[in-house]
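Of the protein chains in this complex, one is absent; all others appear in place.
What follows is subunit A.
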Amino acid sequence: MANSLFQKHIISIPELTRSELELIVETAGKLKAEPNPQLLKNKVVACCFFEPSTRTRLSFETAIQRLGGTVIGFDNGGNTSLANKGETLADSVQVISSYVDAFVIRHPQEGSARLASEFSHGVPVVNGGDGANQHPTQTLLDLFSIFETQGRLDNLNIAFVGDLKYGRTVHSLAQALSKFNNINFFFIAPEILAMPDYICEELNQAGINYSLHATMEEVIPKLDILYMTRVQKERLDESEYVHIKAAYVLTASMLADAPNNLKVLHPLPRIDEITVDVDKTKHAYYFQQAENGVYAREALLALVLNEQL
């Protein structure tokens, strides 16, 4: 039987089922343990990045090449017909997708990946981030990192810290985990950057427990995952930023009461919200998490381009 992700567009986390998420995570684990350079043999994948990206682009390209595939594409939209000659994204997608077996797109506007999927003539489109909307492969590598370190995706206590209002990674991860059982969320954010109502509403509907907290210390002793994000300076006025920033910085000493299994995740880039002394603790997992981006993307592309693995 064909896997259900075969030839499917991967645009938005809510469209993936629990079993599809589990299949990707399981496949990522297998590919990490045992590389398979045949899975994308003779396949050409477009990686079209209309805005700068370091980890996402390089890990997609690495994933494709490690599976034996070939990459075409560009790393910024500046040199394309779209930017220079006024071509629509729809036309660009129609042309580029006719060259390739799959189309990875990162674009600064929300909805760009959905639009691409309507003009690719059936060539599967993978969303590498559409503006402030979705970044599903980040969520897949997050899930893989959680599964790898905890051995499960059910029964988790997970805290999200920092910018929960604009951070698309936390929204998508919350949406993904809400498909699993007995997940408890702890939100730690300045009021101005609190989790948006529509996500809280979705969590309410899914029957997910969540609570709001002022400090990390009060929840650290019961956590499995501490998911840090960056509070961006430009979101706050300067005096406010200086005042609240300190409450959302993780230091090694704050992890003194952490359970053994607690892992600290961060989508990176980190600026100063995790001090470097945390890197040396057994709890730091953000660099391995970034490495897992390759395996999660390998898994996704392998499943999208192979009927059976």
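Here is the rule we go by: a residue touches a chain if its C-beta (ideal position, glycine included) is under 8 Å from a C-beta of that chain, and two chains touch if they have at least 3 such contacts; residues count from 1.
The rule we apply is simple: contacts and distances are computed from a predicted model.
Trainee: Looking at UniProt, which of "Aspartate carbamoyltransferase regulatory chain", "Acetyl-coenzyme A carboxylase carboxyl transferase subunit beta", "Transport ATP-binding protein CydD" or "Oxalate oxidoreductase subunit alpha" names the chain we cannot see?
Mentor: "Aspartate carbamoyltransferase regulatory chain"
Trainee: Any idea which of A:Ala90, A:Ile192, A:Val242 or A:Val276 touches the chain not displayed?
Mentor: Here the residue in touch with the unshown chain is A:Ala90.
Trainee: Looking at A:Ser120, A:Asn133 or A:Asn184, which residue reaches the missing chain?
Mentor: Residue touching the chain left out of view: A:Asn133.
Trainee: Hey, which of A:Lys32, A:Arg114 or A:Lys222 is the one touching the hidden chain?
Mentor: Going through A:Lys32, A:Arg114 or A:Lys222 one by one, A:Arg114 is the residue touching the chain not shown.
Trainee: Tell me where the left-out chain touches subunit A, residue by residue.
Mentor: 12, 88-90, 107-112, 114-115, 118, 130-134, 198
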